[in-house]
Structures are given as C-alpha cells and as structure tokens.
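Removed from the display is one protein chain of the complex; every other protein chain stays in position.
Per-chain numbering from 1; labels A and B assigned in written order.
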Amino acid sequence: MNTLLGIANLSVSFPLSSGLLDMFSADREWHLRVLEDISLDLGQGETLGLVGESGSGKTTLARAVLGLVPRSAGTITFDGEAIAGRSDRAFRTMRRKAAMMFQDPVASLSPRRKVGALLVEPHIIHGEPLIDRAEAAARLLALVGLPAAFADRYPHELSGGQARRVGVARALALNPKMVLADEPTAGLDVSVQGEILNLMARLKGEFGLSYIVVTHNLALIRHVSDRLAIMYLGRLVEVGATADIFRMPRHPYTRALLEAEPIPDPRRRRASLAIEGEIPSILNRPVGCEFHTRCAVARDRCRGQAPEFTRYAPGCAVRCHYPLE
Amino acid sequence: MTGPLLSVRGLSVNFRTPQGIVRALGNVSIQAGAGEVVGIVGESGCGKSTLAAAVGNLLPGNAEIAAGEIRFRDRDILRLGSDAQRQLRGREIAMVFQDPMTAFSPVLTIGEQLIEFQHQMTDVDKAEKRRRAEAMLARVGISDAGLRLNGYPHEMSGGMRQRTAIAAALLMSPSLLIADEPTTALDVTLEAQIIYLLRTLRRDYNGAIVVVSHHLGVIAELCDRVYVMYAGEVVESAPVDALFHQARHPYTRALLECDPARLDQPAEFLPTIAGEIPDLTVLPDGCSFAPRCALADDRCRIRPELTSLSEDHAARCHRVSP
Partner (left out) sequence: MSSAIDPRQLAAGAEPRPNAGPLRRALASPMGAFGLTIVAIIVILALFAGLLAPYDPLKIDVVHKLEGPSAAHWIGTDNLGRDTLSRIFYGARVALGVACVSIGLAMIAGLLLGLVAGYGPRWLDGILVLFFDSMSALPMIMFALAVITVLGPGTGTLILVIALVSIPGYGRLVRAQTLGLKRSDFIVAERSLDAGPARIILVHLLPNVVGPLIILASMDIPVVIMLEAGLSFLGLGVRPPTPSWGSILYDGYNALRSSTTLVIAGGLPLVLATLGFTFLGEALRDGLDPKLQRRGLR
C-alpha cells in the first residue's frame, strides 16, 4: 500500500501568553505543548481512526495536517510532496486534494450563505471551471442523497443529519484524495449515525478516498477503520490494526478505554472500575510516562523515565515500558 | 405508604411554539419504586427530557400540562401549590443534569452553594451544614473535600463537577433522584466512573433513581427497569434484562440493532432506521413509528394501545401479544 500522508515528528505548541508585558520578561519559555512528536502514516485507500478523550489533541492533529494550526516542528508529506513551511501558500495544493469534515456540521457552514453557494465555493476558491453552478450543487447534493431543493436552504434550516450530508458533499466537491472527518457522528442519534458512516463507506469506494476519522467513539470506529491511533495528552500511545487492538490492546490506556465503554447488555455488567482519576492538565504533564498517574500497572521506572514509541511489528507501535501481553 | 414512590399517569405535555403546538408527551405513564433504578431511553425529540423536567417541576414557560397526574408518595404534585411544589423539589426530588456547570453559580464557592442548597433545613446551623457538605463530597469520591469547599466551580474538572452536582443533589437525602443524561458530557473513562459512583450510591440509598439517557450502554449498566420512548410516547417498558434480550416493540429492536457496541463482529455497513422522527406538530393518526417500521401494515393506521405482555413487560404495538 502506498503512503498517501506521512507525518513525522510533528509537534504543535502555543506560546502561553502574548500580553505586552511578556515582551519585557526574560522567561519566554512558557509554551503549551499540545502535540508532541507525532509520527503517523496513512496509506492510500486506508481508513485510520484517531481516538482519544477530550484534550488528547486528536482534533488539533487533524487541523495541523491541513495547516490550520501551525506546527512548531516536524514534517508533513502528502501525495509524494513535502509541505515546505507553515504558510497558507504552502498548504494550497494539499487543501485542494484533502478536505475536512467538522464536528459541528451546522456551525461549520457559513450561516448567511445558502447551501448551494457553500457547495460550489471550493470550485470558486481554487479557480476550477464551473459551467452551471446550480447543476454542480444539485450533483453534489444527489451524491449524498439530498434533493436539489436543499440548495436554497440556509444552514440553520437543516437538521443535524442533513447538515452532515452537506458537509460530506462539500468535502467531496473537488474529488479529494483524503478526507479528515472530525467526529462525523457527534450529536446524531444511534438510528441515523450509521447512515453517515455508510455514506462515507460508499463514497470511499466510489472515489478511492482515504479517511482519517477523529473520534472518541470506540464502539463505532471499530466498524469503520482499518487502523487505529490512540492518543493521550498530545502523544500517540498506540498504533495498530483495528482488529488487533480490539483483540489485544498493548497499552494500558487503550485497554482502559476499551473496558470503560458501557456495554449495552445487562448480563455483561462490569464489576470493577477500569480506570480511575482524570486526564492531567496539559500545563502540568506528569514526569516520566504521562499515563503513570492513572495506570493500573505502573512501576517505578514509569514514574521517572518516559517510554519511547516502540514498533513491535510493521505498522504497530506502542509507547509503554511494559506493554500488555 | 401504598403504591410506588413516583407514579406518572397519562401525562400529556404540549409546547406552544411559533410553528404551532408541539405535543411533547402524549399519555405517558411511568412508575418508580423505592430502591429502584428506572431508565428512560430514547432518541432526540422522544420526550424523555420533557418527562424528567415535568417531574422535576422544571418545564419551560411555553409548556402546558394538558392531561394526567404526577403522583409522588400518593399525592398529585401538579395539584400542590407552588410553595409546596418548590419545597418538595428542594427536599424530596433532586435533579442532576447533563452539563454540571449549569447546576452551580460561577461566582460563589462550592461550599457556599452546598450550604445554600440546605436552606430548607432550618434546625441545623451553618457549621453543621458545612460538615454535611464535606462528608457528601467525600462520599462521591472527591479528595480533599474540605479544600474543595473553598474553591469555585471553574476550578474543577468536568468529572469532578458532575460528582459535585451529584453530591449537591443528594445533600437533602431526597427520595427521588432524577439524572438527565448524567454522563453525556463526559469522556468515556469519566462516564465509567460516574456510572460506578451511581451504582455504589444506590446500594445504601433506598430512594428511587430515574436515569434519562440516549445511551443504551448507560441504561444497561445502571437500570433495573426501562421505559423506551418514541415521539412523546412510551412504546415499551420492561425489566432491563428482558428489554435487552427479549425486546418486543419493533422500535426497541431496531434501536438495539443500530447500536454498534452490540455488534460482535466488525460490520462493513451499519444498520440504521430509515426515515426521521415524526414532526411533533403534525403527528400521524396511527402508530407514530409506523412510517419507519418494517413490519407496519394496515392495522397500524389505528393508534395502538400499550399491550401487557407479562406482569412487568408491555409494548405499544398491534403485532405483539402475550
């Protein structure tokens, strides 16, 4: 499988404060390290699930890939070309070939523009020829199973599911190679979340897409992803094939996540608590392994020495001194 | 006391909106006995939160109760005066919401608020109220409870805030606790902790707990008995095991099928329920689920009644029989 997207040693950090007084202060080392040393590949035609709890940096990672959040270190290679620099210009080609779906489908559509105008906007921005705007909008709406009349609606007149579909249509406007989907089913009812995922699966086949799906929903991502990347506090802690991770998680955090998911079967109620404590503040990262404060199997070494991200098989890696067997 | 602790009978609630009258609840009856955890599950717009709000006397101004009664300890609380209702809500009925931030004022310390919540206990002095607050915080698993009392809500993490909200709800030892989506705003590891907390609390709490959730997993983990709601009606009620293993109503079955967590093997395409929730301003005449139901036939043009299938299992469908 060819690599479509390569991320190597990517870090994102923000200066903590930029008030006027900071210019005069000697200590300018205060940075919020949101992402730390992320290395991750996405193969052509692959669906990668990016999983983590709030504050894990999963959304920031997706945004950094498109240059919407400036990276402070690391390289991004897309479709054989390295992205040089952090400017909007450097990301121009990539934003033409990769599209993003946002977590809040209504809020991510410009509120005073009609759906039709929003759908043809990618063409206009990238100077793609467009013979008939109405026809192009209708074609995109048909692609996601919406009637052409929706082109005349405003975003706030759409239901959550309909706005999702418009988001999908907009992402596909320029026949992208890759789609980054941030929580594609957030806010949808169980009975309709499958519709969006099935639609995405169908379009993946039709257009030869590769997906990065950002989510906290393990039950769902299990059915749609080929590989998983688990994040904790801005770092990758485990990467591997979805089936393998569900069968045998190697990182204690991954296992805790899997076990914390409530099971919709009263006969399989959990007797004990999978994980205690809360995610530490990113301002106050634990020394050593960042998960040791909540880890059930942490030992002395974990409190002092940060584990490396170790590959144990092709495409599989875990950041743990004592991976589970 | 005879009868169950809480008994809602034939409750109908309408909302006046610019689009017309919305029938949020139609002829809903539920019961909750002491020591029981009752789940109310359904998708958005099914009326589960309206039901919780009606019991908690928290309906918005444009809502009107068209019919029915809400009996608590054998008294219809809808017929009580507003003072008596308020008193009941402060002392006997407590609520926990999805967003724990809404339960607290941002400008007062946690301690001040937890003391204020006990204002109906006129025979207890402030120091004692503070001790009670501290003990309750410790009981819901907050470390350094004494220090936390001096802190403000924004200094707490989401999980701690929800624990504190539960502590606040339990301060007056209410006999009915209503938890409306108590874990929806939380991450999965914290959700597990809150579920665990609610489970430990019920062990030495002999009131009734009503858990409202859209999440089948949360319901399965917590509840003894479950009501499934659709379009403002209860469509099925059953003990939790029967509901998850012998569901009878087509909607309940479809809902369970859609939950990806119930599929043992990875599926390429996920099951869905075609169609959308009916517009509650113009309800269909017959069964409200019929337009989306795979089994619907001519009979379904007439509104089905709740059919009793066994002692504690009932479904609102023409196609079920005991």
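By our rule, a residue touches a chain if its C-beta (ideal position, glycine included) is under 8 Å from a C-beta of that chain, and two chains touch if they have at least 3 such contacts.
Note that this is a predicted model, so its numbers are computed, not measured.
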Candidates A:G80, A:P111, A:P129 or A:P314 - the one touching the absent chain: A:P111
Hidden partner chain, touching residue among A:G80, A:P129 or A:P147: A:P147
Touch with the omitted chain, as defined above, among B:T272, B:S288 or B:T307: B:T272
Where the missing chain touches chain A, by residue: 18, 63, 66, 68, 88, 91-92, 95-96, 99-100, 102-104, 107-113, 121-122, 125-126, 145-147, 149-150, 152-154, 156-157, 170, 192, 195, 198-199, 202
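One rule holds in what follows: only the chains that are shown with their structure count from here on.
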Approximate Å spacing (C-alpha centroids) for the pair chain A, chain B: 32
Chain A-facing residues of chain B, complex: 43-44, 157, 159-160, 187-193, 195-196, 214-221, 223, 240-241, 244-245, 254-256, 258-263, 266-273, 276-277
Chain A residues within the chain B interface of the complex: 53-54, 159, 161, 189-195, 197-198, 201, 216-220, 222-223, 242-243, 256-257, 259-267, 269-270, 273-276, 278-279
